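Please find one structure pasted underneath; my questions will follow.
Note that one protein chain is taken out, while the other chains of the complex remain in position.
So, chain A:
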Amino acid sequence: MTATARDGSGAAGGGPLLLGVRHHGPGSARAVRAALDAARPRAVLIEGPPEADALIPLATEVDMRPPVALLAHAVDEPGRSAFWPLAEFSPEWVAIRWALEHDVPARFIDLPATHTLAWGSAATEGEPGGGAGSERGDDADPAGGGAAGADASRRGGGTGVDGDGDGDERGGGPHSGAAARPGAGSQADTDTDTDASAGGGAGARSEASIGAGAGAGAGAGAGAGAEAPAAPGADAAAGSGAQAETGAGSGIDAGTNTNTNTETATATDTNRDADAGVASQSSADGSAMEKDVRIDPLAVLAEAAGYDDPERWWEDVVEHRGVGEGDPFAPFLALEEAMGALREAYGSGGHDRDLVREAYMRLQVRAAQREFGDAVAVVCGAWHVPALRQKTAVAADRALVKGLPKVKADMTWVPWTYRRLSRVSGYGAGIDSPGWYGHLFAAPDRPVERWMTKVAGLLRAEDRIVSPAHVIEAVRLAEALAAMRGRPLPGLGETTDAVRAVMCEGSDVPLALVHDRLVVGDVLGEVPQAAPAVPLQRDLERTQRRLRLKPEALDRELELDLRKETDAGRSRLLHRLRLLGVAWGEPVASRGSTGTFRETWRLRWEPELAVRVAEAGVWGTTVLAAATAKAEAEAVAAQALADVTGLAERCLLAELPEALPVVMQVLADRAALDTDVGHLAQALPALVRSLRYGDVRGTDTGALTGVAAGLAERIFVGLPPACAALDADAAEEMRRHVDAVHGAVGLLGDAPGPDHRDLRGRWHSVLRVLSVRDTVPGVVRGRAVRLLLDDGELGQDEVARLMGLVLSPGTPPGDAAAWIEGFVGGGAGGGMLLVHDERLLGLVDSWLTGVPAEAFTDVLPLLRRTFSAYEPGVRRTLGELVRRGPGERGRVTAAGSGIPGFAADPDPERADAVLPLVRLLLGLDGPSGPGGPGGPGGPGGVKADIDNDLAGVAG
């Protein structure tokens, strides 16, 4: 074929067709398609984990819609995982689709995830990871002969961290076992691959792919022979990342770092993987990285071309190039040349992980060449192309990939989103603008015009007036800007500037919408049902086993005592699942005990919950990580302040310490911007309640306390103005808010921390302001006075003065009645106050008798509402007091310099009468104590005494 011939002449010395791409580059994707169409290779090799070979056929299913990601996870530790996201415009995806459409085998050729995942454990945990790996050696290899080699390399991985010496030793060990492999090395690969592309079932898949991995490892061992040093492998294990692509991203030296940019796709993505194992891994990498100077190959090339922004340079040179004119291979050759020059300058030596990966890729390419001849196309990051082109000794390559650590890994497809492809969300596959790239890839022609039309459509849907004239002007402006900036075509920067100036009237607000919906985009991928189970399911099963909590279809009540380890774990699991929308357990009211350390759940496992779990799989690979991610997303999306406080409470219950800062930040922001004091007052009690839960569960609630105190602060400032000009209903609601805040501040004041100590003091001064301000409704004023009195902040005399003011003839009777309601109404104790303080009762009494007849009917309902809530006994006592008349009151008042309601001097005789009962209660006496009311009649007698005493006091 001419194409192949041309390729042969272009590429140094023939060999496979190497297509260097930028992951997620639409230009690269288009170029790959054109090149494949022209070259018509007999096999397509793609950079990616070979375990996923079996999953490739799923790509043509109707239910498969990119963006999707290949997810590799360690079988026994779903938290350790890596993603290879693929969008519609990813060159890898295009290559897969092309291969499937043309009935050509497609294969992944990167280092197997079984190693890259194990690298993570080797680097982070050292010995344990290796131990786990070899332990699992038994069931790894139906694919045949690689068992010994596989074992060997596993063991090698385990100790690889330790250094070179061990490596040598092991190099010898497995040799005999692996010796069978050299010839069969490619054979084994072929087997597994054909199986896979023939549609090998999900069950067979993992084993087959692992077998392939094992075979490769074994082959490497054999080729290297006993004398081959194991050092490179050991080095790699020690310094490298959890995943193949992480290795690329978080490089050990300059050369590797360059990789981050060349193949932004998977590199950044896996780096940012949220799971704990990987997180610790990347920190380990970080330390290695700090020592090195970072060099970005694209930046170097861009600088040479006179660009200050490497991304823009890449866009101009590669992405915006039209395909169709000229040689479909020309861009790849040019890029290869550039990368070759770069690697000569920067990429020689040191970056062990890349070397290992490239060695493995070379081996795989060779194997494919043996099978298909030179008609093999390789799609990989442009950075790797020179290395794959390089002629190296097979033995050297095998030595490199020998002795890598292993874990049992499993792969599946998971749905992905554009948002996660973008850097903004933190997962990040490394591209800012997946929506824009998707558009560039999908648009058949006139991309800028089509883009502007899309933007106009979006803005119109949001009720902004955007006419076709706007679109025309925006396109003109974008093109003129591009011309002025010397770019071949308007890029995202130009179009954004034009949209801002023409369609958004200079405002960034609608522009943010455009960015969110179009530039990043809302696209959500889908995977077919046939895709293997998500790791979340496995993690859930493991947790269930650990907590001995079996899913049962029958209703079951579960009592948990949170002080016990297992029960606390169960509670956390159930709370987390509830957050994830997996309603396995419903909390029900505890019977009997009301302690905060008890929880009662009703459990019931419905079959559809399994579907829910699968759906929740998008949030993470473990229950903890998924619940955390979900909580964070919910916090950001929450509308009302109360929703966020509720969420904070649930986060504490589910123990999601990592989600809490986000929730707290959202809460603080919402609180800061909420202008309704009522909302704030509603939010505060829930928050303070959460603080108490936190105490029970031993969570760190420092941040929560801070936010609660800030919330209280805002309430203090906003409350007095908010109390002005309220009608009766609103006033009543405000009274409830005041009560709620009072309770919350009381609890909060106890919280540790220097900042919150004077909260109560400030609350009291707010109450004082409320109590004397005339525009504040009577019921709130009365309540404020009462709360101050209860806290001992106002003396009896002062209260009497305030009450006198309110009940003086100048105040409208309705107001006065409301004040009384606020002061003595609502809840217990109000009546007793009047019973005990006859001065206050006298004020009420004389006011009531002075109410004009016409006003009395207005006041009556209020008063009735107030007094009818009292206990019958209190009501009767009050009635008796009032009937007795002012004379008696005068006596009490006159007698009293002491506490009102009490005689000036104690009555020792009556006080002594109580003592026996007190003794009994405190258990100071034996059952037959002298003088104690030992018999069954005793308590009753004492009770009668006390009743008498109380009556006596009251009288």
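Here, a contact is a pair of C-beta atoms (placed from the backbone, for glycine too) under 8 Å apart; a residue touches a chain by one contact, two chains touch by 3 or more; residues count from 1.
We take it that contacts and distances are computed from a predicted model.
**Student:** According to UniProt, what is the chain that's been left out of this complex called? Choose from "AAA family ATPase", "Glycerol operon regulatory protein", "ABC transporter ATP-binding protein" or "Molybdopterin synthase sulfur carrier subunit".
**Tutor:** Options "AAA family ATPase", "Glycerol operon regulatory protein", "ABC transporter ATP-binding protein" or "Molybdopterin synthase sulfur carrier subunit" narrow down to "AAA family ATPase" for the missing chain.
**Student:** Can you work out which residue in A:Leu333, A:Ala395 or A:Ala501 touches the chain that's missing from view?
**Tutor:** A:Ala501
**Student:** Could you tell which one of A:Leu342, A:Cys380, A:Val407 or A:Leu481 touches the chain left off the display?
**Tutor:** Reading the full complex, the residue touching the unseen chain is A:Leu481.
**Student:** With the missing chain put back, one of A:Ala393, A:Ala589 or A:Leu673 would touch it. Which one?
**Tutor:** The one listed residue touching the chain not shown is A:Leu673.
**Student:** Check the options A:Gly646, A:Gly710 or A:Gly814 and report the residue that touches the missing chain.
**Tutor:** A:Gly710
**Student:** What is the set of chain A residues that contact the non-displayed chain in the whole complex?
**Tutor:** Given the touch definition above, chain A has residues 465, 467, 469-470, 473, 476-477, 480-481, 484-485, 493, 497-498, 500-502, 504-508, 665, 668-669, 672-673, 675, 710, 713-714, 716-718, 721, 755 touching the missing chain.
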